[in-house]
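All protein chains of the complex are present and in place, except for one that has been dropped.
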Amino acid sequence: MSTLDSKIPPGPIDKKWTDHKGHIRIVAPANKRRIDIIVVGTGLAGGAAAASLAEMGYNVKAFCFQDSARRAHSIAAQGGINAAKNYQNDGDSTYRLFYDTVKGGDYRAREANVYRLAEVSANIIDQCVAQGVPFARDYGGLLDNRSFGGVQVSRTFYARGQTGQQLLLGAYSALMRQVGKGAVKMYDRHEMLDVVVVDGKARGIIARNLITGEIERHGAHAVLLCTGGYGNVFFLSTNAMGSNVTAAWKAHKRGAFFGNPCYTQIHPTCIPVSGTHQSKLTLMSESLRNDGRIWVPAKLEDAKAIREGKKKGSDIPESDRDYYLERRYPAFGNLVPRDVASRAAKERCDAGFGVNKTGEAVYLDFSAAIERYGKLEANVKKIDNPSKEKIIELGRAVVSEKYGNLFDMYENIVGENPYDHAMKIYPAVHYTMGGLWVDYNLQTTVPGLFALGEANFSDHGANRLGASALMQGLADGYFVIPYTVGDYLADDIRTGPIDTKRPEFDAAEKDVKDRINHFLNNKGTKPVDDFHRALGKVMWDKCGMARNAEGLKQAIQEIRAIREDFWQNVRVPGSGNAFNQELEKAGRVADFLELGELMCMDALDRNESCGGHFREEYAETDGPQKGEAKRDDENFAYVAAWEWLGEAGKAELHKEPLTFEEVKLTQRSYK
Amino acid sequence: MGNMKLNLKIWRQKGPNDKGQMVTYPVNNVSEDMSFLEMLDVLNDDLVRKGEDPIAFDHDCREGICGSCSLFINGEAHGPGRLITTCQLHMRKFKDGDTIHVEPWRAEAFPVIKDLATDRGAFDRIQAAGGFVSVNTSGNLVDGNAVPIPKDDADKAFDAATCIGCGACVATCVNSSAMLFVAAKVSQFALLPQGRPEAKRRVQAMVEQMDKEGFGNCSNTGACEVECPKGISLEHIARMNREYLAASVTKE
Partner (left out) sequence: MARSALLGSSLAKKYWMALTGLFLCIFLIAHLAGNLQLLDMSPEGQLKFNEYARFMTTFPPVKVVSYLLYASILFHAFDGFLLTIQNRKARPVKYAYEKPGANSDWYARQMALLGTLILVFLVIHMKHFWYEMHFGDLPMTVDKDGAPLKDLYTVVAAAFTQLWYVALYVVMMGVLAFHLLHGFASSFQSLGLNHPRYTPIIKNVGVFFAVIVPIFFALIPVWMFINA
């Protein structure tokens, strides 16, 4: 087992980053012009990194598989971005944001990284405002905040329900500015299919031009992977259809350790699956939980009648409803963190209380909020003794003002008016906390290969808080990598351009071409999606919201069988020398089929429950916390970093012990 | 699976230089809960099983925000229905037995790559010409609250900024004009104090690039505003016209 050096700088936590920046090496401006950097992915992390590095003077090549850099999936983030600005004067601080994040991550994140994240969070807001990001403002013209994800302060900056879009377009515009100057060469509709390692260092990539099918070699002195998360291993998730693990997985196979693959965030408020045709799931913003009450019928016969269409939610009297979050977690109620809310929904549905055809849905009900707002509004409008209808009418207007676009979106997808009928929701895969293991400098175990944003494992521990993903992506891209990459590149000022005719490039290109040819020449019968769906079902059932050793062992066997079947029986039509979306999918699913097994191995190995990883065997058995997750800090306070050993299912576990100097480890309680 | 039967007429084109033609595909077992793209998934699944080439179309987030999906359905960009993208269009908008025409965006500036997928790189080039605020990404900037921005201006800038760059405006416009897209970007920055210092330079550069790309001219028919999935207003085009006129007249 090699030593995993996280390279955390010495000193007090609030001085580490400043001291580190002051002491690491930098590259002189004239030398930056001699250095090439490849950035894969153009979301918040990749877009911000590519723009920043180009502006500093490096030659940057940026890659994305989408048809434009602006379409990376960061764009779909709804709620907001956290920053410790304390504009609301509610006692927020860098330390508090740091503390909330470490606690929210169930004490499985690296303290020093999280502190740095909190530290640069305020800069992000300033940066984005300067770039022309239209954040929400109050009537005084100052930035507005809202509260989010169960923390006790209002530190979330937002742009209506489209914060991710606005932030990404900000980063994209910065990127396009550099493209216009020629400082960044943009390769859209290009997919990275391998990392090339020369003398132990990442020196380039192999990419496929998705339009012409051409396999291209690109050399660089450093490679940055900003390729997002791997939630699509579950087939159904809130990720975009194209979101994939391929870049990260190829890096893993070339020597980068994979950190905490089992940590998956399941978001509690998504629109339930409607049928086998389902291709993806849609998130309904967490903000709905501020006003909606979550419930299922208290009686099994009522739930059954609803499933069979004999009763409606509104037929169930108040006394026969089980507001299970309010019942189980009186202190936080409907605003418990995501992992807790999701598990509670699953628990009720597994017990037979689900409220749609599939039995996998709970109600998110706004009728109480409509009535409450209606009464307030009647007072405001000085209406004496308003009728019940009038109250509902007034209340609906208020709810519509706050959540109208979400309600419209719901009605559009489900075909049912959520003002008349309580919304039906169910948890869905949303974010992966795991990813490529990186040190404090965001460098993977392969020198010169860096991972940023959701693609790395670093800042969220076992559970991510709402509005923190955007923060991490931009922090890594704008404010961390521009410093830390220089320290690495300082050795490369005399290297000269990377020669892509070297045998390492030949070998990598051959691997890529062989695989493509296998798919195209395979005389199979089944489309790629068949295998992806089958994998997704195994992952969801056995490595989803709740896991157990037995199920995980079965899952590993099942995944192996699907993988074998895939390589023998997949059918990929068309040619490799043209636009071929089935071929793209095949490559991605092949990697998911290997990753899925590693996730199960990691989940099996982690004999505790923490954050998004809930092992049924490790729950409190009695006392007030009965049924809640039981962490084992003594044995599992470490990052699990897996090393590829040449074939799928063979991996060696390396541990990075997590030491907590600032935060005291306690059980998360939301009772 | 559902029980709707549909008759699809879909544009098939092997590559940029192929002539292309409409091809008819019957589809059965369509459920009204499917999205339009899921219905195409069903068709493609069937084509792959039969050993035929599936239909290429752009799509990614499938929740109406990435701007990838781009189908001209029954004569309208993103199909019937307002303020939605193709991925948000659901089959309950159609009836059993319907014939549905599906075509790619058609514009000289958006050449077809294959079938229903087009190259919208022109939008990126317009953005690169001036769609940004020239600030460095150092983070050593003034505080975000140092310059108050009137809420109305911030809201209007946001309305413009919600453009997803899908190209429905171009596809819809009888002249394949990109004015709504360009105006949304120009307008967003023109409304914010951070964007004012280079407002003149920006509008001129972006319009010049727009013209170079071969888009048509604006006839103010208002069709783009109607079909825009984000409801971007024509008001922004007027603002761009104003900005450009002022920039041209006062140019030294």
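Should a chain be cited, it is by its letter among A and B, assigned in written order, with residues numbered from 1 in that chain.
We adopt the following convention: contacts are C-beta pairs under 8 Å (C-beta built on N, C-alpha and C of every residue); 3 or more make two chains touch, one makes a residue touch a chain.
Note that the structure is a prediction, hence the values are computed from the model and not measured.
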Visible chains that the absent chain touches, using the contact criterion stated earlier: B
Touch residues of chain B, complete complex, unshown partner: 9, 11, 20, 22, 72, 74-76, 80, 101, 103, 106-109, 172, 174-177, 204, 207-208, 210-211, 214-223, 226-227, 234-235, 237-245, 247-249, 251
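We adopt the following convention: only the chains that are shown with their structure count from here on.
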Inter-centroid spacing, chain B versus chain A (mean Cα positions, whole Å): 26
Partner chain A, residues of chain B touching it in the complex: 1-2, 14-15, 31-35, 37-39, 41-42, 44-45, 47-49, 51-54, 56, 58-68, 83-84, 88, 90, 92, 113-114, 117, 119-121, 123-124, 127-137, 139, 141-145, 148-151, 154-155, 157-158, 161-162, 164-165, 188-189, 192, 194-195
Chain B contact footprint on chain A (complex, rising order): 48, 51-52, 55, 66-71, 73, 75-76, 85, 87, 120, 123-143, 159-160, 162, 164-166, 169, 172-174, 176-177, 179-180, 186, 188, 211, 238, 240-242, 274-280, 282-283, 408-409, 412-415, 478-479, 482, 525-527, 529, 571, 573-574, 578-579, 581-582
